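Note that this complex is displayed minus one protein chain, with the remaining chains in position.
Up next is chain A:
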Amino acid sequence: MSKRIEVNDLDVYYGSFKAVEGVSVEIEPRSVTAFIGPSGCGKSTVLRTLNRMHEVIAGAWVDGEVLLDGANLYGPGVDPVNVRRQIGMVFQRPNPFPTMSIRENVLAGVLLNNRRMSRSDQDDLVERSLRGANLWNEVKDRLNIPGSGLSGGQQQRLCIARAIAVSPDVLLMDEPCSALDPISTLAIEDLIEELKQEYTIVIVTHNMQQASRVSDKTAFFNIAGTGKPGKLIEFGETTKMFSNPSVQATEDYVSGRFG
């Protein structure tokens, strides 16, 4: 299962401050879309609006629409909890639940929602998710130790396993490798390549090489200056964005002339 996301003329606010202005992108199912741009340009903010995590911050709100297979996430009567069950998220810093074991962390989506599930189904789900996150072989003998006892890269893959265990349609990743070493980064990038077969993936990254390695399409965000809203400058095929962008600012950024 994998769904299409369409963002139409989205403005994102923190209180009265307009953080991002006029974003319109179309994200195809079973593809990887990368958001790149300098710090503070609003790429993480836009990512968080895609599963309504933006409004968790006090005073944050959006104007515009985000369509998931045609259904507006911000339509009247939409329960953000239902949205988040279909659109999973992996954060910048690995954040396994410290009170839970590895196994419980993977099952968190089930256990925390008080859903009943037989022991054997749980075992299947744990193995499937951990295999999906390329972590099974490393932890299969110690599923009952606390998740916080793993290394940073393993913790991040545990968080990915936790996110895919609830079988979302879309997976959002907010700089998933920025706290990791090159080896763990490679493991996660390989994983993204595999997950692409089943999920729509949107990834925010500061690392342009990473964007060019893993993504099919790239969106470049930029900001005119402090206090001004961030804007989507260009959106297109990754190969074109990195070789022959149509906007000068994109070329300056991807070639390292600024940012």
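Going forward, a residue touches a chain if its C-beta (ideal position, glycine included) is under 8 Å from a C-beta of that chain, and two chains touch if they have at least 3 such contacts; residues count from 1.
Quick note on the criterion: contacts and distances are computed from a predicted model.
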| item | value |
| --- | --- |
| Omitted chain, identified by the protein name its UniProt record gives, among "NAD-dependent dihydropyrimidine dehydrogenase PreA subunit", "Aspartyl/glutamyl-tRNA(Asn/Gln) amidotransferase subunit C", "Metallophosphoesterase" or "Phosphate transport system permease protein PstA" | "Phosphate transport system permease protein PstA" |
| Sole contact to the chain not displayed, among A:G42, A:G88 or A:G230 | A:G88 |
| Residue among A:N51, A:N134, A:S184 or A:S212 touching the omitted chain | A:N51 |
| Option from A:I36, A:L130 or A:A163 whose C-beta touches the chain left out | A:A163 |
| Contact footprint on chain A, counting only the chain that is left out | 51, 53, 56, 58, 81-86, 88-89, 91, 93, 95-99, 108-109, 111-114, 145-146, 148-149, 159, 162-163, 166 |
